[in-house]
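Have a look at the structure below, then the notes.
Excluded from the complex is one protein chain; the other protein chains are retained at their positions.
Chain naming follows the written order as A, B and C, and within any one chain the residues start at number 1.
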Amino acid sequence: MNLLAAAIDRPFIPGWADPANGLRPFAPELWLIVAIVAVLIVPFFTRRSNLACAATALFGLIAALLATMIVGTSDGVVGSHFRGLLVVDPVTVFFKGLLFLFVIGIILMWLCTTSMSMHEGDGPEFFTLLLGATLGMSLMASTSNLLMIFMSVELASLPSYVLAGFRKTHRVGAEASLKYVLFGAVTSSVMVYGLSMLYGLYGTLQVEELAHQMTTGSATSVALLTVAIFGLLIGIGFKISAVPFHFWCPDVFEGASIDVSAFLSVASKGAGLVLLLRILMTLASTAHWHNVPGISLSAVAIVVGVIGSITCTVGNTAAYVQTNIKRLLAYSSIAHAGYMMCALSMLLIGKGAESDLKDPASVATQAILLYLAVYLFMNLGAFTVAGLVYRQTGSEDIRDYRGLGRRSPVLALCMFCCLVSLIGLPPFAGFVAKLNLMWVLFRSGGWWIALIVVIGVNTILSAFYYFRVIRAMYLENSDAPAFFPNPLGLAISGACSVLLVLMLLGWSPLGRMTDYFSHLYFGSATVLVHEQPDMSSATASR
Amino acid sequence: MPTPALLLLIATLLPLASFTILLFIGKRMGTPLAGVLATLAIGGSFVCSMIALMVWLNPSGQYFDPSRQTMIEWGANKNPINLPYQWVPIGPGIQQDHPNFMDVGIYVDSLTIVMFSMITLVATLVHIFSIGYMREDPRFPRFFTYLGLFCFSMLGLVIGGTLLQLFIFWELVGLCSYLLIGFWYEKKSASNAAIKAFITNRVGDFGFLIGFGILFYHLGNVTLPKMWMLLGDAGFGHDITLASGVIFPAGLLTVMGVGLFFGAVGKSAQFPLHVWLPDAMEGPTPVSALIHAATMVAAGVYLVGRIFPILTPGAKLFVAITGVTTLTMAALIALAQTDIKKVLAYSTLSQLGYMILAMGLGSWIGGLFHLITHAFFKALLFLGSGSVIHAAHHEQELPQYGGLIRKIPVTGITFGVAVLAIAGFSIAGWGFSGFYSKDMILAHAGAFGYLAESSGKSSAYWLFFYLPTIIAYVTAFYMTRCWMLTFAGKPRNQHLYDHAREAPIMWAPLVALAVLSVIGGKYLGVSELLQSGIRESTQYCRAVVPKFDGFGTAWPAEATTTTEGAEPTAAASSDIMEKGHELMHHCVGWAWLVGIGLGVIIYWNGYSIAGPLTKFPPVNYVRIWLYRRMYFDELYFSVFVAIVMALSWLSATFDKYIIDGIVNGVGGLVKRTAFLAGWNDRYVVDGAVNGVATLSQELGAAVRAPQTGRIRMYVTVLMVAIGLGLAGAIIVTLSR
Amino acid sequence: MTTANILAIADQQQAVAAVLFYIFAGISAISALGVVISRNIVRTAVFLLFTLVGVAGLYFLLNAEFLAAVQLVVYAGGTLILIIFGVMLTSKSPFSRFEPKAVEVVIAISVASVIFFALVLAITRTKFAVNPTDFTAYPIDKLGQTLLGDFLVPFEIVSVLLLVVMIGAAYLAKGRRREAD
Partner (left out) sequence: MEIGLTHFLILAAFLFVCGIASIMLKRNAIGILMGVELILNAANVNLVAFNRFSYGTINGQPVLAGQVFAIFVIVLAAAEAAVALAIFLNFYNNFATIDVERAQNLKG
């Protein structure tokens, strides 16, 4: 067992035991790189190259996942490595674990949906790109250096552009990748311009150093700082698809094949959110913000919060009239990113300022991690069902979901679970996540209450369009024949549904786990100001 | 776990088991079997509840107290069962010794037991009835699947020990209600009604969430008794200082109470969210009997009962006003309805209004007592109407009936019993069930009036007595009208009359409910149990807060501090109660006779008297106004349309002027507005459902306006955003 | 040499630098404008080439000779050739000219000028840190050491990125597969 663990957390070179300086903290990434190379070599030895590549990629991801678990829980790896270019901290570890798990799910989903229509021999390219994008996303989550931010965003984006148009003969696919690459190129170039300004203002590429300079260094222009931060936000906003950088999202999701859409919906957004989380956290955790002339963190917080609330509103309202299930889910993913951004805005509250929480940032981080974890499963389940229905009927139109409750009851039930969870209704974990998020906002008080109202109204709005699908499945009839879906796909979506229920029941362990990670991240326990009121000492004032 | 709690838990889980089984193999089980299984499950729940009741009443198993030579008093010296469990840690860290937990739990007191018995009893009868009623329906198993889920959720709602659980199950019963209203979704009206119910309830739930949020913010998710202990002094209308030193202002308390009450407004279909309940009658009739008369809609009253101690005088006044408005309005509308189920629906609204009014006036027992008796006779009325509709081949219009007593005598007689019960039939102080509960409410209303007078409040407070009094007459009249038009007179539709016949399997539930409607008021000991429920809860709380009197604070009298250990009562001092009772007796003592007599005379022979009477123009206008339900749907719809128009105007403006530039001018805008105007004309009467749908749709159109599919448009919007953002930010920061 | 002489030489050098700056800046600015204005895609590409060359000249002025060489070799020599190649492959005559609408031109010009003035305002109002360094004093190997020292991680990651991107681009560009396959 020990031998296996050693093999996984120190790939191919023995003796990298030095946890502080060695490559060991980055064993997951190394496994991904190994897998990329392996995927390119494997086809030479087999005739069914697609399946072989899938297996190789799965193997690489499982190794990466195990490595994340082993390395992430061992002592001495937390901290920054390679002269601050890469960092390992609990949030990174948690996100990487989620990411690899999710990509494993995506590959399984690929096996039961898109793989059937993929040409033999395209597999190596597909998995190279998928793993490359995954590598980029995992790096996005583990850096706080401006150059590395740019690099990892590009590494996550460039393969995604190609993936969106991977079905070369599909006109919509070609269109989707065209839009994606143009939009992405524009936003990333503006981001670089902003980054160059940041460098110009503070002369460093390290975000921690930068935050330090901002608060202690000589006062420089706030105007240019705004430009710079603006540029940074644009680049990350593109990945998160925050309004007004969301235009690509529905078009790309509709045009790309369903596994790619599912991949982008969680992995890309999650990576962007974690990156934003780290940057905001680094900025906020540097003390003496009130010393910075002309700019206040609460202003940035308000911007993030407002963007978040606009994002979820736009996502939910625009989803209403969609007839394509992938497009609908695309808008829904925009909305969910918006919810998480709302919580992100809390990171910037100074400790104790205008808040009942002593450490709002840690609590907000916990809420976001939990939301991300739950969101992963509900989206994976919903997309898998959509993929299976597409394989069966060749259609992504919601009208073709009519009578699904009769035609394929179990599949419809899985979809029902995932959609109800996406709304955030009680028997499923979506409720937990949303309630937790709203609760956190609530406890922080102040104008965050307004965000709760926004999220509440949005939840009502979102119920409408999710219910349209449910209604089509259960309350409408169609003559389409009954079918039995691919068992693997059924297993994935069923597992997601069951997990959603289990996560609700196991809310407590889930909450504890995310809590644990966020506290590790912040390095200290937080205490609520309001203790649970004591039963014996209730008094009333007269 | 104490035996009653365990039994009730089993009773809650049995329907869930039947739901799960039916969900997977229901279709294979086929038509009678699925129903039988579900009935057995809920029957099992009923048995469990009854055993729990027995154990509760007398843990020792003895009903006779040998030392005092009397029967043991109902519910004497019981302690409520309060079992909190820590479910979710929230916020604070894992390293902390005592993290803040989100609790769930079980809370059992006499009220819980009473509710369980009533719900399982009515549900069992409705299940039996449904086996006959739904026999020909192709989706028979699915119907029972939904019913199982509903029963589980409803029982879970009642057994829940925290407001969070209440909310979760609250949503679940709402979901079941949605599914069951839309059960015959092929009918457009049914699926529209389902959506309408869903939306209207969301509005109420939003209020609930706000109230819940405020409560949560100050206390966390505490169990019910803890909540009472902490906020038990809300009735005095003062600020409350919590143990943590935080002051809970009285104004916020009122807002919280009103917010929580708004959940009840939605579920119990109180004014102004009453519009969904009449439409909900599109569902199968057994569903109307179970969900939309006996149990779910009464959950609102149950909720108010649970939050009663934390309502401030302001909140109570709000509750009372809502109740009195609803009961008056609904009873008037019921006068003019021609659909038998609509009459019953509005009658339900009106009776719910009575319960809510009782809660608002401080008559905790009265409201919940009426809830129980009402469940019996209203379930009977609905099942009876189901029997009529079944016999009449799904004809629901009163003008098509007439003389049916000769064809379906059992239904006719039991229906008649229910009419007598709801009218408050009584002779010499003895009456059917409705008599006792309604009298209790009205007597309290009278006492309330005197109290208000003595404490110098406005004389408008007397309206809380006089309006319900008048409506008591109206109630007897419209129910008689309904019965006479259905069962008496000559057949008005001979074909329908000839083919009408009863199904024997439906008799048993009807007769059982009829018996309950007769004896439910006096002989089942419901009010005594409820009285003991107050005592239990109060004593439980007094163990911690010695001066707790949350259930007994009489208002609008000036707040008086209660003395320690005083016998808790739901009412003010006994002489004022006596005065109130006397006044009530004078005013409504013979209301049932007047109402029924008038009804019998006017509708003696179908429409022969009433028809010409309503031809008289002023009466006719009123009739039409009432028939169209006072135009509430149209009013709501117009408001929605106004919003939609404004939004679409905005979106059109945005679209035309900002996105496409000034090139295309105002032509498109005019066209769009004109289109909307035409659309407005066409659909203005099509119900508020479309309004909401269109509202979202238009909003969606507005936000999707830039999503034209043109990448250059995207980039342009992006760049304009960047430009504006940059320029704005720079100018703002430079100008500092 | 006297101090006056040195000063004069310095002045002279500064004057030369100024002249060179204006020449290179002029080349890149004017051809950047040309990129915007030109309607013909081939001509646009040529304008872009001039911009890139002008920027390379600016790098020389900034003592970044290596970067200037990279700019000329990779950018002007590689990327631009790639672009022109793309132009050739995709421009069959009727589609190579696309006229923007007048409204679009107005919006573009106004947005661009707003951003430009905002930026200029911000730049001129800002006091940047002053620490001019004459990089000619240091040999070029410093750059290599930085690249493989401080920035080793991005250097390695770029190799993975280029591999992945190459695979992806080759996949997409290797011609359309027939539906019948």
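Convention: a contact is a pair of C-beta atoms (placed from the backbone, for glycine too) under 8 Å apart; a residue touches a chain by one contact, two chains touch by 3 or more.
Values in this document were obtained by computation on a predicted structure and should not be read as measured data.
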*Of the chains that are displayed, which are in contact with the missing one across the whole complex?*
A, B, C
*Of A:T46, A:S117 or A:S189, which residue touches the hidden chain?*
A:S189
*Identify the residues of chain A touching the omitted chain, counting contacts across the whole complex.*
146-147, 150-151, 154, 158, 161-162, 165, 168-172, 174-179, 181-182, 185-186, 188-190, 192-193, 195-197, 199-200, 203-205, 250-251, 254-255, 321-322, 327
*Can you list where chain C touches the absent chain?*
14, 17-18, 21, 25, 28-29, 32-33, 35-36, 41, 44-45, 48, 51-52, 55, 58-59, 61-64, 66-67, 70-71, 74-75, 78-79, 82-83, 85-87, 89-91, 95-96, 98-100, 104-105, 107-109, 111-113, 115-116, 119-120, 123-124, 128-133, 135, 138, 142-143, 146-147, 150-151, 154, 158, 161-162, 165-166, 168-173, 175-176
*State which residues belonging to chain B touch the missing partner chain.*
704, 707-712, 715-716, 719, 722
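By our rule, only the chains that are shown with their structure count from here on.
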*asked:* Just the number, please: Cα centre separation of chain B and chain C in whole Å.
replied: 70
*Where the centres are mean C-alpha positions, what is the separation of chain A from chain C, in Å?*
34
*When the C-alpha atoms of chain A and chain B are each averaged to a single point, how far apart are the two points in Å?*
41
_Multi-partner residues of chain C (each touching 2 or more other chains)_ = 119, 121-122, 125
*Any chance you could list the residues of chain B touching two or more other chains?*
722, 726, 730, 734
_Residues of chain B defined as touching chain A within the complex_ = 23, 86-96, 98, 100-101, 167-168, 171-172, 175, 182, 185-186, 191, 198, 202, 206, 209, 213, 216-220, 222, 226, 229-230, 232-233, 236, 238-244, 246-247, 544-545, 561, 692-693, 696-697, 699-704, 706-707, 709, 711, 714-715, 717-718, 721-722, 725-726, 729-730, 733-734, 736
*In their complex, what parts of chain A are in touch with chain C?*
33, 36, 40, 82-83, 85-86, 119, 122, 124-125, 128-129, 132, 135-136, 139, 147-148, 151-152, 154-155, 158-159, 161-162, 165-166, 168-169, 177, 200-201, 203, 218, 220-221, 223-224, 227
_Residues of chain C that touch chain A when the two form their complex_ = 119, 121-123, 125-129, 150-154, 157-158, 160-161, 163-165, 167-169, 171-172, 176-177, 179, 181
